[in-house]
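Remarks on the structure that follows.
Yeah, one chain of the complex is gone here, protein chain that is, but the others are all in their spots.
Take a look at chain A:
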Amino acid sequence: MSEVDMAVIKPEMMKSYIWLQTADGSIQQVEQEVAMFCPMICHEVIQKGMGSSKNYAISLPQRVNPAMLSLILDYCRFHQVPGRSNKERKSFDEKFIRMDTKRLCELTSAADSLQLKPLVDLTSRALARIIEGKSPEEIREIFHLPDDLTEEEKLEPLKNTTDDPRIRLLNRLYAKKRKELKERQKLKNIEVEEERVDDRSVDDLLSFINGDNGDSKGIKNSKSKKKNRRRKDQQKNTSANEAIKNHNKEPNGLNQVCRSAEVGQKVRAGVGATSNLHDVGDDIFDNKNELDDVDIDDEIDPALKEKIDREVEDFARRLNSDWPERMQEILSFGHERKPVHFSLNGNGSLRRYANSEQR
């Protein structure tokens, strides 16, 4: 049905009003050019011929209550005028979004349901500015969010592929804490907690059955992948940690352990209290060294080899003493490795004759 047809069949369309009905049943009429600024209303008018009279009022989505509709129409009324300068529009926008957070959220929702993208962008930016830089507790308060992640989920291990011994220690402490929490849950015998534990093993089973395919869809998969990696990391951790212990004799090594002990203290002290969540979130951001590509293909040997190779390079940089002997010492604490040959370059730097790729 073209607009011309509608004009002939329904002379009411010549009047410049569109009828809208909100979910609470109330109906109002709005100037046509204002209402048509909303893509959703535009669609209803043009494609379905609605809105021409009270009986054919356009039913607005539930998220648009009368108060929000009023705000949205104010926005449309201003912006649909073609002649305004960018400066004017920006100035209007800045004043327009001065409202409390709750209304901003409702407005975003309403604008989204009417497909009014410019307004969605405007309100979203305002909400982003409110969230930026705030601690999780502050954000929870502003948006009335439940703190429904378990201590376990918050203590997700930090991924650690550059073998920073501090992170390794942190992960061990997290693992220990998770274990303690699991014990506590078993003792308390809370049904809900146990169910959650069961869910986890189902996830594990599923990922095992599916062969842990690299399905990048959804978070559940990445979560179970993380669990698998967690287990692998723990395996690697034990072998690598022995190497660390033997290098504690070095003054550099000692410093590392001291620092990780401090970090460990911080975790132990703060883990019970949620006030440390800010730090955990930041810990994860600061230390989020990412995974081996190899993990996705589930090959353990090359990953272990690479991990040990990297550890070797790391120590090579830090320790200035007898290189060849130190290398052999480190290597003898891993397992399932091909022999790696070392020699010194003319300028004293270490050269490795292995077929691993250059970093």
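Methods note: a contact is a pair of C-beta atoms (placed from the backbone, for glycine too) under 8 Å apart; a residue touches a chain by one contact, two chains touch by 3 or more; residues count from 1.
Keep this in mind: contacts and distances are computed from a predicted model.
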item	value
Omitted chain (choose from "AP-1 complex subunit gamma", "non-specific serine/threonine protein kinase", "MADS-box domain-containing protein" or "F-box domain-containing protein") - UniProt protein name	"F-box domain-containing protein"
Those residues of chain A which, in the complete complex, touch the missing chain	102, 105-106, 108-109, 112, 120-121, 124-125, 127-128, 131-133, 135-136, 139-140, 143-149, 153-154, 159, 161-162, 214, 216, 219, 222, 277-278, 280-282, 284-285, 288-291, 293, 296-297, 313, 316-317, 347, 349-352, 358-359
